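With one protein chain withheld, the remaining protein chains of the complex are depicted in position.
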Amino acid sequence: MEIEIATIGGYEEVGRNCTAVRAGDDIVIFDMGLNLSKVLLHDNVETEQMHSLDLIDMGAIPDDRVMSELEGDVQAIVPTHGHLDHIGAIAKLAHRYDAPIVASPFTLELVKGQLEGEQKFGVDNELVEMEAGESMLIGEECELEFVHVTHSIIDAVNPVLHTPEGAIVYGLDKRIDHSPVLEEPFDMERFREIGREGEGVLAYIEDCTNAGRKGRTPSESVARRHLKDAMQSMEDYSGGIVATTFSSHVSRVKSLVEFAREIGRQPVLLGRSMERYSGAAERLGKVDFPGDLGMFGHRKSVDRSFKRIMNEGKGNFLPIVTGHQGEPRAMLTRMGRGETPYEIEEGDKVIFSARVIPEPTNEGQRYQSEQLLRMQGARIYDDIHVSGHLREEGHYKMIETLQPQNIIPAHQNMKGFSPYVDLAKSQGYKLGRDLHVTSNGNRIQLVE
Amino acid sequence: MEIEIATIGGYEEVGRNCTAVRAGDDIVIFDMGLNLSKVLLHDNVETEQMHSLDLIDMGAIPDDRVMSELEGDVQAIVPTHGHLDHIGAIAKLAHRYDAPIVASPFTLELVKGQLEGEQKFGVDNELVEMEAGESMLIGEECELEFVHVTHSIIDAVNPVLHTPEGAIVYGLDKRIDHSPVLEEPFDMERFREIGREGEGVLAYIEDCTNAGRKGRTPSESVARRHLKDAMQSMEDYSGGIVATTFSSHVSRVKSLVEFAREIGRQPVLLGRSMERYSGAAERLGKVDFPGDLGMFGHRKSVDRSFKRIMNEGKGNFLPIVTGHQGEPRAMLTRMGRGETPYEIEEGDKVIFSARVIPEPTNEGQRYQSEQLLRMQGARIYDDIHVSGHLREEGHYKMIETLQPQNIIPAHQNMKGFSPYVDLAKSQGYKLGRDLHVTSNGNRIQLVE
Amino acid sequence: MEIEIATIGGYEEVGRNCTAVRAGDDIVIFDMGLNLSKVLLHDNVETEQMHSLDLIDMGAIPDDRVMSELEGDVQAIVPTHGHLDHIGAIAKLAHRYDAPIVASPFTLELVKGQLEGEQKFGVDNELVEMEAGESMLIGEECELEFVHVTHSIIDAVNPVLHTPEGAIVYGLDKRIDHSPVLEEPFDMERFREIGREGEGVLAYIEDCTNAGRKGRTPSESVARRHLKDAMQSMEDYSGGIVATTFSSHVSRVKSLVEFAREIGRQPVLLGRSMERYSGAAERLGKVDFPGDLGMFGHRKSVDRSFKRIMNEGKGNFLPIVTGHQGEPRAMLTRMGRGETPYEIEEGDKVIFSARVIPEPTNEGQRYQSEQLLRMQGARIYDDIHVSGHLREEGHYKMIETLQPQNIIPAHQNMKGFSPYVDLAKSQGYKLGRDLHVTSNGNRIQLVE
Partner (left out) sequence: MEIEIATIGGYEEVGRNCTAVRAGDDIVIFDMGLNLSKVLLHDNVETEQMHSLDLIDMGAIPDDRVMSELEGDVQAIVPTHGHLDHIGAIAKLAHRYDAPIVASPFTLELVKGQLEGEQKFGVDNELVEMEAGESMLIGEECELEFVHVTHSIIDAVNPVLHTPEGAIVYGLDKRIDHSPVLEEPFDMERFREIGREGEGVLAYIEDCTNAGRKGRTPSESVARRHLKDAMQSMEDYSGGIVATTFSSHVSRVKSLVEFAREIGRQPVLLGRSMERYSGAAERLGKVDFPGDLGMFGHRKSVDRSFKRIMNEGKGNFLPIVTGHQGEPRAMLTRMGRGETPYEIEEGDKVIFSARVIPEPTNEGQRYQSEQLLRMQGARIYDDIHVSGHLREEGHYKMIETLQPQNIIPAHQNMKGFSPYVDLAKSQGYKLGRDLHVTSNGNRIQLVE
């Protein structure tokens, strides 16, 4: 059976991930992501109203023209988890394919949100829910399986396409976490089996984000311990404390909520995306929040909530808000500019349970946000966080476990691939033979 | 009563700390430290055989000539903890003063080691042990108290000189740790009392090392959790694992020893200073190591130990060694160069439970050490560590707690003082009035 | 005669410089500057319409309340050169003092521009022109002299107040340039005389901006040589070339204009501040531009000029525009966003004859501007520039030349003072004795 891989997006950048695998006549597309930084370069761009071609020209969504060269039918569109660089282009591209969108429950919920927001295209692909550990047939000879992985969002999977020629493991976005805060540990056992089963692993597509960092990505439980230490030290503070984190990072939000309680404060989630992600997780039973946990997204209800906090005393609350990157329109930035009823005073604490994404625009905005907060007397606690991506040791482990016949580095540009390539070479792979460094819009023929 | 402070060393550098406080006719000297980096600039310098004046000229030990301007008698020399930048010059300077050396048990044990190694001077000052929480009279009107603090070495104290004019708190080298691994938590309660008692705090001498870092220094228990995560992930590795950390950091050594056991390995401490510090802590009952924990310092016994490890299988052991900064003569560096019987193989793990001290010489040596280890196939886990010094928030907390009438930044040069000065100014202190930025060899008259 | 110095602004930041010197009953105020970065933190602030007190609260202009403690009459307000951090607060503060504004011709011209733009206060202080090399009486016993210095703007001076107790040299903002492009070389000869005359130099107030940089600030002629090399290499390019630099840096603009001619292009200055500074310099005969050099500031005339360039062929022109820091509303940024008629095409060159001011907000904006330009195919030439501030060697030279009895570091915060303090200490000065590290709002009594 012919096996071919089309590297559509995410091979020259971090963002707009998209990869198609053709096995015989059947095609599966993994991820359709957005490169948000390309959008933010421009002022006042509203992607909801834009046409795909313009977004492709901007480098914001995957350029899927290479799909026309692939002879076969798309059987499934498979987003691996709910981050925008994996699902953010579905609303713009999925309607071009007559295929269902197959995802884990939480991911699917977020995809629905994307589709509802879309104003340009009518997307009516079927939405199919599949849990980690489950499989479905693709065409007559292939099977799509979801393996549970741990990442900085819940319900992430690594999809595996089992073909007669061996398994194709689409390995983006994970860390090996043996003690995550929500969910089960990383399913290493299943990867071990996949490495040994049948024809073994024909190809492994890997996320190189942290490949140049030494050692092991710490467990979410390490960030949780760090956060606990910081928050407990604030126990006797009677003024305002505010926290921000990735709104999609429900495990972290859960820790913030718990520690707020422990130090005698009522947590409140504020900001549209805080409400969206945590609300979705709660509805699906993925997280168990206190019954009275407030979540407010609309401007009016947020303001009402802030007024209540000011009236009842800042010392009784922990607002958990958006704005960890200093995004100009996010809640924390607005708080810094004094645009909300919440008043920051000398000595108030602001916890950034996140890391600045190392790009000058973010760094500038975050700096500006911190400056505004500090001018009002706020004290910043930053970097209480761990990454969601494998470092060096995780990559060694995955290669040892899967023993793939071919490796395709992804989720980076060539500079980002570079440390991963060195690592793979040290394990016996060879550029151009079984180690495929490529760019967007290419095809790799694995079995002819 | 006249109160005067002489800023002898550590006011233009990190290293060679030394401060004298005169209360009437009685003087106490806090710390007599070494600036190791000034020694290491030169090849083949053996400080044990050098004269004080040459070491002063090199900038290696405090220039105590300002002491001749102080009218009074030295009643005690008080090292606060056992790091070299606090005790490393005692063997060179203490004999000039007719005064006992007063220190906590572990610190005193390490001072003894210093004195025994000294070859140039005969130092026969009385050695007096005093525990945190205890006090002694200084002259007729003053009292010296030791307050228990948490740092990256056990048995650290902040000495407080109680005078009729108020307390002088010598606050160097601590973090506020509510859950340290060994010892009791930081004694904030006692500092609170000192802030409120009698005349309050006349002067606070503070360590500015991390004053420019946002937030709170994490607890040792956070580093421990991080270390546990890393070591547990190696549980199924059957080859060599080696760890290095500050040999004086007995709490960390203790964690390494425990986690070694947990993953089925026998820990062994190797290297002269590993043996010295951990041996001392064990003799004094400060730490409880397994009865069969090997500690070897002499070249021959180290080599014998390595041979045994190679014979019985690297997979059964965890050597805990010196060399975290890539020091050319340390154990790990020698292992990297293949100068020991221990053979590093592809896939072996090396844990740096330490941070590179950010200075180009260290960075170069550490890089070289890592390169040599990697060339043999080792995989590096680095930065599994937390600092022992207060960050921004700790400084705010101490000022709020002590409400000192005067603040004297120390343990840095002026660049290092700068963020602390900003912080103190935000709390109402004013340069030249009650906030004293100074340099080595000066006197500050607090009460005339 | 009592001599006292009030350090009003610029002693905790780069920006809002302001220092008053009182000699007996007579006071001279040197500089009244703006801290632009504090303004830019806020969106949509228009300083022209703001009240002084609000600007003081923002940290944007000097807090001159300490002036009320100075017993004497302000005899002159003396801006040293035309940069905003030296003249930008005159329109907000000068009217409080019944004293003329004394400045060199080009500086005075720019001060006029400031006063004309002011909408909140009526400022009618007398404007007095004084050339470098000239002097005027201050009160009955003092004399104010202007010494010619070289900086990144023309007509900069170091004012010297000659008092019976010695000279006070206000030494901000200069480099020692023996071969500047416009103007005479740095007047070292006069400084030598001042160092030897009468009572010598009582106090030297120094700009510490580059004190931590090794060696010597290169001459403007070095930047000119670098620029020439870059521009000559473009000689055979037939598409668009655009240059940007500090609009106040007329010497650099002059070089750009000349080299444009040399490679067969017609230079055009575009942008409001380009027109303002270069226009002023030309009117005053400080620079000799080609008769047909276009300068356009108003939106309409800029657009007309761009249309003409597009019609006649980009290859025939060199637009010299604002926007070197990526300022969102500057010309080059607008060109990057495609908001002007000038179309950037693949291969077009953009010369940044400037350095990014190292602050995260600038770095973010400049990055964004470059990204937008690059997305259209532009190729960036950056860092063709030299600093206008003395480095280490210049500071040694000035101290050796003036032999001041007192030194007061300025134009930085304490972190920035730090390397200068080390340098001064190496020359025998001592903190708290004759080396005065201070902050905003303090007074230093030199002669009582």
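We just call them A, B and C in the order they show up, numbering each chain from 1.
Keep in mind that, in the parts below, a residue touches a chain if its C-beta (ideal position, glycine included) is under 8 Å from a C-beta of that chain, and two chains touch if they have at least 3 such contacts.
Keep in mind that this is a model prediction, so the values were computed, not measured.
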{"item": "Missing chain: touched chains present in the view", "value": "A, B, C"}
{"item": "Contacting the left-out chain in the complete assembly, out of C:42, C:216, C:261 or C:443", "value": "C:216"}
{"item": "Residue touching the undisplayed chain, where the options are C:38, C:174 or C:226", "value": "C:226"}
{"item": "From B:158, B:305, B:365 or B:418, residue that would touch the chain that is not displayed", "value": "B:365"}
{"item": "Touch list for subunit B against the chain that is not drawn", "value": "41-43, 59, 337, 359-368, 371-372, 375"}
{"item": "Absent-chain interface as seen on subunit C, which is shown", "value": "176, 178-179, 214-216, 218-219, 221-222, 225-226, 229-230, 232-233, 346-347, 349, 379-384, 392-393, 396"}
{"item": "Positions on subunit A where the hidden chain makes contact", "value": "12, 413-415, 417-419, 421-422, 425, 430-432, 437-439, 442"}
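The rule is short, and it goes like this: only the chains that are shown with their structure count from here on.
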{"item": "Maximum inter-chain contact count - chain pair", "value": "A-B"}
{"item": "Where subunit B and subunit C are represented by their mean Cα positions, the distance between them in whole Å", "value": "46"}
{"item": "Subunit A and subunit B: spacing of chain centres that average the CA atoms, whole Å", "value": "42"}
{"item": "Where subunit A touches two or more other chains, by residue", "value": "none"}
